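Take a look at the structure below.
Here the complex is missing one protein chain, while the rest keep their positions.
The block that comes next holds subunit A.
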Amino acid sequence: MAVFLSNGLLSGGQKEPVIEPSTSAKLPSFVPTNLLNPIEEDTSTSTRHVEPADVNQGLSGPPTFTLDTETTTKLRSFVSNALLSGAEPVDTNQGPSARISMLNTETTPVSRSFVSNGLLSGTEPMEANQDQSPQTPILNTETTPASRSFVSNGLLSGTTSSTSSFPMDRPLQASSSTLQFNVQARTFSGKAVYIRKKSKLLTNQPMQQLSSQKIGKLLDVPIHRLMDELSAATAAILAAPPSREIATKDNAPENTLLVDRYRPRRYVELIGSERVARDTMTWVKMWDWCVFGRKKGKKRARDGDEELYDDDEYHRPRDKLLLLSGPPGLGKTTLAHVVARQAGYEVLEINASDARSGQIVDDRIKPTLEAGATIGSKKPVLLIIDEIDGATGAGDSSATFIHKLVQLTQQRSKKKRNGQKNGPEVKKPILRPIICICNDHNAASLAKLRPYAYQIRMSRPADIHTVKRLRTICDAEGLKTETRALGTLVGIARGDLRSCLNTLQFIKSRSDEVTEAMIRRATAGTREADNTISSALNSLFNPMTRKRVKELGLTEDQEGRYVSRLSQEIDAIGKESSIATGCFAHYANLRQLDANFSRYEKANEWLGVYDYMTSAMYSEGEFALSQYIPYLLIPFHPLFQERGSARVERSQADWEHSQTRRTNEEIYKSLAGCIRIASGKLGGSYRQFMTSPVLETEFAPYLNRIISPPLRPVNSQIVRPEERTLLTRLISIMASLELRFMQERAEDGQLTYRLDPPIDVFVNYDGKRAVDIAVTRYAVRHLVAGEVEAKLTGQRVDIVEKSKPSFRSFFGSSDRSNAPSRTRPGDHADGPPSKRIKVDLADKLPTDFFGRPIDLTKLTVANQAHQKRHAAKCFKISYRFAEGNSAAVRRPVKLDSFL
């Protein structure tokens, strides 16, 4: 019986659920096989402990006799069976399995009587009961030593409600028929107390939950008490660190994939970087305060994390998303699930199989997260968004999945303090953790997500760990392997455990032995693991590394065959244009001895053909060509491959150039807009400059020269007559084209005038200005800017009609200025009106200022209102249809505004 004790305790120590035959069939429980042997040895050494157990058996009724009739060896086998019954009926004992099961069922009541079991599965009242047990000679039976074990027995059978459902519990019914529904206990005074059995709850729960609960309970019992009840041997085993073993299901092993069968189900079983797992767990645990309430987070708060939560009233972590990234097959999804379950969450998973439009966030994610739990579950929910890099997210639309998700997590509950009476409109912040999983954390669609996410990268674990795990699995599956073969497998798969397991399964379906040759055969033609543009470029420009060749086990001849290998690799990426640009950027960096440029010529020839084909493909819609495109880039390999050359860095030159090009195109566009205005205004044929090659090659460079005459920075009143004509000419040209100098404050606080639109960039090459165009000085620009503004304002007034206030009062008072004010595309680029006034005042010719008081643009803001009233009285207004003027603005106007 001591064996049972130890077993029970041990399994508790192993975070195991109570070993119950009835549940063992369903539960994916697990017993370390290697622990089996020491226990068995223990049985022999601790046979003397059997005696009390025997008493116990005797007391418990018929089952003991069945046991007693068994031989000691049988007992031993029973022991081991009991151990195994928690696990699947596995391994070598396929033959005796029938007997084992028989035994199991027969002896169930006995196995139920583990003390430790009672401790582990016991609910609180039971424990209370147990505390009493030493003092009170109670509970149906007589002697204290026996009673203890019996107590637990009774307790246990009371707790586990499976008794009734258990098929073979005749003996139990005989012994504990009174305890069918209630647990009997006695107080100090000897009064019987019946405690209601707890309803069946635990059996169906996932194992993780179960085990963690058990741990909690286990540790609630003072350890010294437990230790008292343990034999020295079991204590030693308990103290030993839990070895990493694989959980196995005991349902039909052939029906599940190895991948699923050996998927880690508990935190300790995870393979790979411990830090990653721990980081993930830590992040999830940071939500405890928010999700499970203050109590659980207390300890953490004391650790000094308070400032972390300060800005968040719900004490959520700062990053409300976790972004888990890494190559496939390393167990990201498994990690997320395991951590979530271990931390006590229900998992809601959204993966690529679900539609992932922005709408999903509103329809599914938000309600669930706000409710805090899925329907029919008591546990809080944790959202796992798998394969998020495939979700819509690129682009500026606000309806994308990523955008909505970020929005959702960043909501702040501003209205919360006003009280929740506002009703359903109050936006509730998200109080549940979200884990996002992706392969490529640099994916464009994730750009918006990244700033808000706590990022954890998973990387390939050291091969030795993977091999070790594979080895354990192979042993469990009865595959004969050699470490070398497994090492090869891991090498080929580049650490992808999933693909390793799939390969193993494939092999297993044929034979029981795994050799290197078989692995080679099974993995022939397996895809390359990581496919990025830079990796493709590297394999184009560098030969395969010796290591990789060895890993793939290629012969010299096979190594030489690069075409299919490279074409597959390029094809898999699917971004031929980026690769082509990369090739183009890189090839000339290779300083190979190439006297007559023959290799360069060839490379360019291929690039030319590539461009020809792709253009044809896109312009003619001949997408059948696309399968040939990768082959056009392969020639770079024979032409430029060189062992030991530097890694290819992707050059940004092409991209940068296209960016500058885009900005310059915008400038040209605005210049064309200016020309359009000018030609509309003046009726000239300026529009002919708008056409493409003329604008860039002739108009822009010469215009730049025309508008930068050598002017001296002097006051406009005292310029010489010849300079005066030059100035007027300049002003009129600039005004007609609506070119302006805009005042700007540079970073160092210096005021500068910038040409708007900035067409002077077209005389800047390599960042240097053309030598023959002097940079006009600030004072000159200031002078010109003022004059141009005046001129433009004057024109505007001319157009609007003399008596009308300028467009400025249009903004100020809507009561009267309904004039057909000009709205020009250029206007929105102007600064605020007040700034304009200032410039006007400073630079107006005095004669103009005093001579024409009608010109309202010169008035200060202060007397503007007065002047307006005045103007309204003074002038008769007449309207005339300006033929050909399409710039009129039509708006409803009341009659009294005219009077």
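Simple rule for what comes next: a residue touches a chain if its C-beta (ideal position, glycine included) is under 8 Å from a C-beta of that chain, and two chains touch if they have at least 3 such contacts; residues count from 1.
The definition used in the following text is that contacts and distances are computed from a predicted model.
Engineer: Going by UniProt, what is the name of the one chain that was not included in the view, given "Ribonuclease P protein subunit RPP14", "NEDD8-activating enzyme E1 catalytic subunit", "Signal peptidase subunit 3" or "Replication factor C subunit 5"?
Structural biologist: This omitted chain is identified in its UniProt record as "Replication factor C subunit 5".
Engineer: Of the residues A:Thr614, A:Gln641 or A:Gln743, I need the one that contacts the missing chain.
Structural biologist: A:Thr614
Engineer: Quick one: which of A:Tyr345, A:Tyr562, A:Phe741 or A:Phe762 touches the chain that's been left out?
Structural biologist: Final answer for the missing-chain contact: A:Phe762.
Engineer: Among A:Leu730, A:Leu755, A:Val784 or A:Val797, which one is in touch with the chain left out?
Structural biologist: If we include the chain that is not displayed, A:Leu730 is the one touching it.
Engineer: Across the whole complex, list the residues on subunit A that are touched by the chain not included here.
Structural biologist: 580-581, 584, 588-592, 594-598, 600-601, 604-605, 607-608, 610-612, 614-616, 618-619, 653-654, 657-658, 660-661, 664-665, 668, 676, 678-680, 682-688, 690-694, 696-699, 701-703, 705-710, 722, 725-726, 729-730, 732-733, 736, 761-766, 770, 772-773, 883-884, 886
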